[in-house]
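Complex shown without one protein chain; remaining protein chains in place.
First chain written, first letter: the chains are A and B, and each begins at residue 1.
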Amino acid sequence: MVAGLAAPLAIMLLYSFWRQDGPNVDTTLTTFNYEYALTKYYPIFLRSLWISGLVTLATVLLAYPIAYYVAFHVKSYKFVWLILLTIPFWTSYLLRVFAWRIILARDGVINGTLQGTGLIDEPINWLLFSDFAIVLTLAHAWAAFAILPIYVSLEKVDRTLLEAGADLGDGPVRSFWRITFPLSLPGVISAITLVFVPTIGDYVTPDLVGGPRGGMIAKMVYNSFKGNDWPLAAATAILSMIFVASIAFLLIQLLRKSIVDPLGAFVIAVAIAVSVYFASFVLTLVRANVPEGTPAIAIVLVLAILFVVGVYYTVIALRAALGRS
Amino acid sequence: MTDSDYIRIEHVTKRFGAFRAVDDAEFAIQQGEFFSLLGPSGCGKTTLLRMIAGFEFPTDGEIYIDGQPVTGVPANKRPTNMVFQSYAIFPHLNVYDNIAYGLRKLKLSKAELDKRVGEALEMIKLSGFEGRKSDQMSGGQRQRIALARALINRPKVLLLDEPLGALDKKLREQMQFELRQLQKTVGITFIFVTHDQEEALSLSDRIAVMQKGKVLQIASPRELYESPNCREVADFIGTMNFMRGSVKAIDGKTAVVDVEGLGLVNAPLPEDYSFAPIGAEVLIGARPEKLDVVRGAPHPGEKGVKGDIGACAYLGDRNHYQVTIAGRAEPLQVATEQGDRSTLASFSPGEHVTVSWGDNSLVLLPKD
Partner (left out) sequence: MARTLKKVGERGWGITIFAFGYLAFLYAPMLVLPLFSFADQTIFRFPIEKFSTRWYEEIANRPEMLGALWNSLIVGVIASLAATLLGLLAAKAITRYAMPGKNVALGLISMPLFIPEVLLGLALLIILNVAHIPLSLMTIAAGHVMLCTPFAMAVLIARMDGFDKSLEEASLDLGESGWMTFWRVTFPLIAPAVVSSLLLTFIVSFDEFLLAFFLQGNEMTLPLYIWGQLRFPSNFPPVLALGTCILLASCILVVFAEWLRQVGAPKDRPSVGVGG
């Protein structure tokens, strides 16, 4: 089993250092594919990061209240609620995405209803074939992956802690922010991990509801594969894997930390998100001004430095704001 | 080691990494004996039991059962059976199938199987419960099923891993009694692991006291209580006052020791008193109930020391006093019986009294 997984990846790694030469593959080792993929595709990496970030944010924000509701308000039908919330996840993904197409189309359910009732005259165009459609569809598709871990962590919150909070004079809102929320953060961070990692690599949704420019990482890998340049496809795939794996690694580290120090982990998570967007913003600013022929590695290095600096200062700023040293 | 040794533990050591769970254990158990391994949790008693059962294997040393070396033999090939702490009653099987579990290999006829299970159920007074599932049984009943399931295989040794720990106090006392009766009836060697010293004292023929992987003392309950061989054993079994002193003279079977606060006392010499040459620092131990509190002079033939009553505690059948004496930082613990009418005396805090003791109530111990 382990070998069955390791071998394909090893061969793909080897492939990525070869070069497609017409119908043949030149087996001299070269980093050409990596340089090419980095310079050509980095906007897609950033775009994937941005979309997946939005998806994760939307999914977790929507999932938290539901998980809270089931954990604290549902008394006797928890099991039924949990099944109800999981069922959609297990039904055909393609058909669900297709259903969203029916709902969101220009002449679809939403536009039809709105026009029928006279609320709008012209159909809303941005519903389908847009980033909005991608975010909505993915937030729907991965809901269960966010709800369940948050629910588990909320369910674990010792109810006597809330009684103690009330006893010490906290109202429900304060005791939520001071007790329940920090204790549920491990669940929130594992939800972030479980939603972010698969959605950034999703192929079907961006392709079906994202429109012509909706492609994300998977589309990019698939395109180079379809262009019959397997070494380039392999290099792109490995870059994506490193990209996704390092994000997953970061998130898992955060998860570990959040069990010991929930708020600290939260601060770091926010800092990373802020820095990613800061770095990509800087990148779009300088992109036009980068001289021709600058090696891709230089751009990556600059971005990495910006990122690390960004994280460092955001953490310091947030900690100061929260009054922690 | 003699030929009559039924189970021999020879220099058995078990290491988990750098940690020595069992450190050079060396002793023998006789056939038909009720032998207990007693110690606080983490002392290695369960590891030692599991090595006898064949669930763990010693890092060093040999284990013999009935003359056969069994060190590398797995659990399913050993003539031992075990009663687990959690009882490990198979939840998917009923009482009958649980008890008959180990008999499958014997390929008995249905009638023979029924007979043996019936006997076993009768032994544990659960006849008629054959069809019940384990979750319909109470803690005490599960414990008995576990016993029957192990004993039906007629093992050479029955191993019991804190089998009474999960029961409430009343039930535990009753089960202790039944366990002892059962062991006498079947005549099988029992090795019993417990952290409960009272349980060990009331059940066992002999007890091995363990601490931090080492076997400290192996003796009968009376001997352990009356003449512990070190401070740890004395401390673990019951309570004891410890007083520092130095040996002044050896006189026949007693040692003359100069003890802080008490002055010169005569303590009986233990079997091995090599730790106490003249001039050596030693400990003198005295059980609270071997001391007495009196007004005025000590009991005839006993020695005494003046002190002041500190805290008192009324325990129903006993009174506990803490008596502060000069020359000693810690107060002496003294327990007096309540029921004895002749000394029906109670004392109040601050009262000036005499603590009285006889020489034979003192124990000479090595200084740590």
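In the analysis below, contacts are C-beta pairs under 8 Å (C-beta built on N, C-alpha and C of every residue); 3 or more make two chains touch, one makes a residue touch a chain.
Computed from a prediction, not measured in an experiment: that's the story for all the values here.
> Given the contact definition stated above, which residue among A:29, A:87, A:297 or A:317 touches the chain not shown here?
A:87
> Could you tell me which of B:28, B:88 or B:108 touches the chain that is not displayed?
Reading the full complex, the residue touching the unseen chain is B:88.
> Could you tell me which of A:32, A:50, A:72 or A:313 touches the chain that is not displayed?
Answer from the full complex: A:72 touches the omitted chain.
> What does the interface between chain A and the hidden chain look like in terms of residue numbers?
1-2, 4-9, 11-12, 15, 62, 65-66, 68-70, 72-73, 79, 82-96, 98-100, 102-103, 105, 107-109, 112-113, 116, 140, 143-145, 148-149, 151-152, 155, 159, 162-163, 165-166, 171-172, 175, 190, 194, 197-198, 200-204, 208, 217-218, 221-222, 225, 230, 233-234, 237, 240-241, 244-245, 248
> In the full complex, which bits of chain B touch the chain not displayed? Write them out.
Within chain B, the residues that touch the unshown chain are 53-55, 74-77, 80-82, 84-86, 88, 90-92, 101-102, 104-105, 149-150, 153.
Just so we're on the same page, only the chains that are shown with their structure count from here on.
> So the centre of each chain is just the mean of its C-alpha atoms; given that, what is the distance between chain A and chain B in Å?
60
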